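Structure in structure tokens, see below.
Note that this complex is displayed minus one protein chain, with the remaining chains in position.
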Amino acid sequence: MSLMDDLLEGKIKLYEIERHVPVDEAVRIRREFIERVSGARLEHVSHYTIDMDRASRRNIENPIGAVQIPLGVAGPLRVRGEYADGEYYVPLATSEGALVASVNRGCSVITGAGGASVRITGDSMTRAPVIRTGSAAEALNLREWIQENIDAIREEAESTTRHGKLIKIDPIIVAGPYVYPRFVYTTGDSMGMNMVTIATEKALELLTEETGAHVIALSGNLCTDKKPASINLVEGRGKSISAEVTVPGEMVERVLKTTPEAVVEVNTAKNLLGSALAGSMGFNAHYANIIGAIFLATGQDEAHIVEGSLGVTVAEEKNGDLYFSVNLPDVPLATVGGGTGLETASECLDIMGVRGSGGVHEFAEIVGGAVLAGELSLMGALAAGHLARAHSELGRG
Amino acid sequence: MSLMDDLLEGKIKLYEIERHVPVDEAVRIRREFIERVSGARLEHVSHYTIDMDRASRRNIENPIGAVQIPLGVAGPLRVRGEYADGEYYVPLATSEGALVASVNRGCSVITGAGGASVRITGDSMTRAPVIRTGSAAEALNLREWIQENIDAIREEAESTTRHGKLIKIDPIIVAGPYVYPRFVYTTGDSMGMNMVTIATEKALELLTEETGAHVIALSGNLCTDKKPASINLVEGRGKSISAEVTVPGEMVERVLKTTPEAVVEVNTAKNLLGSALAGSMGFNAHYANIIGAIFLATGQDEAHIVEGSLGVTVAEEKNGDLYFSVNLPDVPLATVGGGTGLETASECLDIMGVRGSGGVHEFAEIVGGAVLAGELSLMGALAAGHLARAHSELGRG
Amino acid sequence: MSLMDDLLEGKIKLYEIERHVPVDEAVRIRREFIERVSGARLEHVSHYTIDMDRASRRNIENPIGAVQIPLGVAGPLRVRGEYADGEYYVPLATSEGALVASVNRGCSVITGAGGASVRITGDSMTRAPVIRTGSAAEALNLREWIQENIDAIREEAESTTRHGKLIKIDPIIVAGPYVYPRFVYTTGDSMGMNMVTIATEKALELLTEETGAHVIALSGNLCTDKKPASINLVEGRGKSISAEVTVPGEMVERVLKTTPEAVVEVNTAKNLLGSALAGSMGFNAHYANIIGAIFLATGQDEAHIVEGSLGVTVAEEKNGDLYFSVNLPDVPLATVGGGTGLETASECLDIMGVRGSGGVHEFAEIVGGAVLAGELSLMGALAAGHLARAHSELGRG
Partner (left out) sequence: MSLMDDLLEGKIKLYEIERHVPVDEAVRIRREFIERVSGARLEHVSHYTIDMDRASRRNIENPIGAVQIPLGVAGPLRVRGEYADGEYYVPLATSEGALVASVNRGCSVITGAGGASVRITGDSMTRAPVIRTGSAAEALNLREWIQENIDAIREEAESTTRHGKLIKIDPIIVAGPYVYPRFVYTTGDSMGMNMVTIATEKALELLTEETGAHVIALSGNLCTDKKPASINLVEGRGKSISAEVTVPGEMVERVLKTTPEAVVEVNTAKNLLGSALAGSMGFNAHYANIIGAIFLATGQDEAHIVEGSLGVTVAEEKNGDLYFSVNLPDVPLATVGGGTGLETASECLDIMGVRGSGGVHEFAEIVGGAVLAGELSLMGALAAGHLARAHSELGRG
């Protein structure tokens, strides 16, 4: 109890409890302290089974327990990719009612139509520092220096990591005296932000020493991490994924209760024209919903949902059938590291058989298929409403 | 066991289990089925204390348990708003190591500097259907009809809700034969997407009957929900929040190990110039991190993290002190409904004393303060690196 | 000759010549001076018939003559608007070969199809200063003050102009201590930038006196003048124009050598998907070409071509015919003031019968029709190539 007294009297700080007692004990004391000062009763957050000792070294500070987020599954989803080939159940953690049901319906349509054809169209993680020189002329010289010394820079960068490979430094944008070189890496099965930050920092030491340029910040926002950015649309970031399916016309009518033409019109009026008029970077209905639910289930970084919201949905009528495709340029993903090691996340990755080394590309293709399912289902529902209204208006006419 | 057999043989579907057994039993069977077909061992997701019966009616379909996400606290954070006035502990659910510690450090600086001054600058939830007419001329007529019949439309819309109020329908964008009216509501303490969808749907029935126009889709992406969009930057969506603090120069140096000038330069080079060059809508360092961790803790819709990533950070040197401000135009928030009723979310809202009716504005101000803390802390750290490198370069010189 | 000597010796400056001799004489001397120092022979720029005395007071400083830009006409173009109803010849000044021919072909198709149906969907000119207060809280107070004192502000603003009317001040965006109120006016037949600048400046005097807030700059870039900006897409600026035509299928095939389906596919793949992937604000093929050529012909501000490049083209197949529509949210236009008084510009306005007071709305509708013609023609040509390639591939197959 004296630790509690010390906390209440401000003698020790919240993050110092672990210096005196084991983690789980510290978690309890900290939670009770929060209960005392806030008057809240923290019963449910105290029920956790994850190894908090490990989590407190990797994932969280000042822990008081864990939140629980309901976990559902959608599937089976037939995926036909280069890495994923088979039927999968997709774990989705969300509190938004009807989301899992909607994705599930999409899985059913896709699987019935022979599966989602999925491809990884890009694979990179980026870090773009901002560096200051004395003038635009010097900035150009620095850009040239980087281009000429790419091998030495790569050696430095890659000396910090077993899995990270520096693909290129491109583009290198110059504005006044500032230089923004975008370091582009592959990072294996980890999401890679930490890896590329450390690698880039090492490379910058060389650059600083050799050129005398001054690094203002390790990230100059040209990365662009956790903010929507056109550069990520154009260049890609994380896994870039394209998934598609052709749904037979009769299945569109029987299961989705609409027609290919209606889906195409909704896609054009909403996802293309509407997003254009809104000044949006998301030319889709709700990629973020599916990305979000998979991310929470599998321990991805929740702030990366931002990037996963970008992309373009394509819908076309083709000989009476519906061609439907989702295109996600920017989905940071991992099957090792970060939150993926948390127990419930590991289990969710296991459901898809993609946990650990070697799983991330298969995982990416499943994610593509799941987004396709969720997008198709919602677009189908909107188009069904469209069609139903059209019929009822006709009836009234 | 026969239910399992039926599942394995495809005689019943995953979502049909609840028709035969109570929810918790269904969850168990479904989970075991997933274990069987995937080979995964789902031990930790089976440990949940949330009321799955209720959750299965509101938040999740095909449940197999719950994921656990580590929960930490940052604080105390002094907030001086119109609704929130006092010291708060902020619950943060995340698996990104160092995030809570960073926000915590920011809280300490802000509180030491007298607190975060926070204001809600906008409060609205929007739904913008896309409606088809016969021509651009007719589209204009429809726009006029909407403007002239706003009272009747409001009556219809508000007939569906006790808490929602239709503020305006503006802008109403016309493109060819398509009309995109943006319905703007206040929604009390709930996030309001469902509320405004139902209200708008009702209003559209009147519109359809009176004008013969055809609703293509209830959402025409001008809302804009869960996608980054300039219209939300310009018009605001959810809670628009501005938070600011002036940190004494000596505190910047002592605690953040940097100077106001260095913070200002990092802000300009990274958050303003860098984001401009990247074609980004997020002129900040990492709003999404803090928004994300609060959203997961308190049961907000994770896909709305996308919208919370938008906004502009302002940093200025003022008589030797650091003026620092975050400006979030688009933060959908709730203290009732959606995921906020999940037990752990309720407890987290209780920590801040904002659960339930009447809490959302206080909550919004705390969120503003917390984002300010996280942003200040990271920008301070980047600026400290900037300064440290400058000193070491000087030493080498 | 002594003026020349003085110039060469730097005793007088280029802009001081008019103090000593009449304008045309000054133009000659200045031109000869430029010939002397540059070695250029300036024969053609010396041939001008515009009244340089008047121009030198309104349009140009340091004049040395005039450039000549070839002027062609396209038409007749049948326009069916609310203000323009009839057949028009459209003057186009350009040096881009094939542009006039292309617009001309579009005019022919449109006129043959019964004419372009055009509507003005918005009419406003804007000025948005940036104002500094002491804090975000004060900024909010200022926003409220503006909303509450709109009548007094309007009185001040309108006291400076006979033709300008202040419609609203909206949106008023707040970021930290900065306030960006967007003053929205109608400006009659003049483009209005000067008018609204003067009116806003006067209104700001009242604001400054009453509130003590400080105006940082008369334009805070939220106007947004001569830069592409989403706010103009959303809110409109200048004349917002929608023009449409339904081209019979047989005419599409006979004249454009393509099919409605092919035009629709090019529009979707290029103007919608392509622009989305490019992070563009122009979801069209080449509005800027037609806008540019009309602007040069009629004395509009050439920098406003930037704003005229925004907008969305809609193409749909409708019962075998081609529905085609252009939507320009942001076309600043004038029939009085600025460069419209230059002799050749006046003559070009006369060709359309829209010179002077009362002509601007008719002019705007003709502009809409002309852009429709140019866009339809290019899209038709692209679609014809598409189709031709498809046929030849088939032949090879």
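Every chain is named by a letter (A, B and C) in the order it is written, and numbering of its residues begins at 1.
By definition in this document, a contact is a pair of C-beta atoms (placed from the backbone, for glycine too) under 8 Å apart; a residue touches a chain by one contact, two chains touch by 3 or more.
Since the model is a prediction, treat every value here as computed from it, not as a measurement.
*Asks:* Out of C:Leu166, C:Leu222, C:Leu328 or C:Leu376, which is the one that touches the chain we can't see?
*Replies:* C:Leu222
*Asks:* Sort through C:Ile12, C:Val45 or C:Ile150 and give me the one touching the missing partner chain.
*Replies:* If we include the chain that is not displayed, C:Val45 is the one touching it.
*Asks:* Sort through C:Asp6, C:Glu253 or C:Asp350 and give me the one touching the missing partner chain.
*Replies:* If we include the chain that is not displayed, C:Asp350 is the one touching it.
*Asks:* Check the options A:Val103, A:Met125 or A:Ala243 and report the residue that touches the missing chain.
*Replies:* A:Ala243
*Asks:* For subunit B, which residues lie in contact with the unshown chain of the complex?
*Replies:* Spelled out for subunit B, the touching residues are 230, 233-234, 268, 272-273, 275-279, 281, 283, 312, 314.
*Asks:* Could you list which residues of subunit A touch the chain missing from the display?
*Replies:* Subunit A touches the chain not shown through residues 117-119, 121, 135-137, 139-140, 143, 171, 173-178, 230-231, 233-235, 242-244, 279, 312, 314, 323, 325, 327.
Everything that follows uses one rule, which is that only the chains that are shown with their structure count from here on.
*Asks:* Would you kindly state whether over half or under half of the residue numbers at the subunit A/subunit B interface are used by both copies, giving same or different?
*Replies:* Same: most residue numbers at the subunit A-subunit B interface appear in both copies.
*Asks:* Rotation angle, subunit A onto subunit C: superpose the C-alpha atoms of these two copies and give the value as a multiple of 5 degrees.
*Replies:* 180
*Asks:* Centre to centre, by mean C-alpha position, how many angstrom separate subunit A and subunit C?
*Replies:* The mean C-alpha positions of subunit A and subunit C differ by 41 Å.
*Asks:* Quick one: report the Å distance separating subunit A from subunit B, using the average Cα coordinate of each chain.
*Replies:* About 16 Å separates the centre of subunit A from that of subunit B.
*Asks:* I need the residues of subunit A touching at least two other chains; which ones are they?
*Replies:* 230, 273, 275, 277-279, 281
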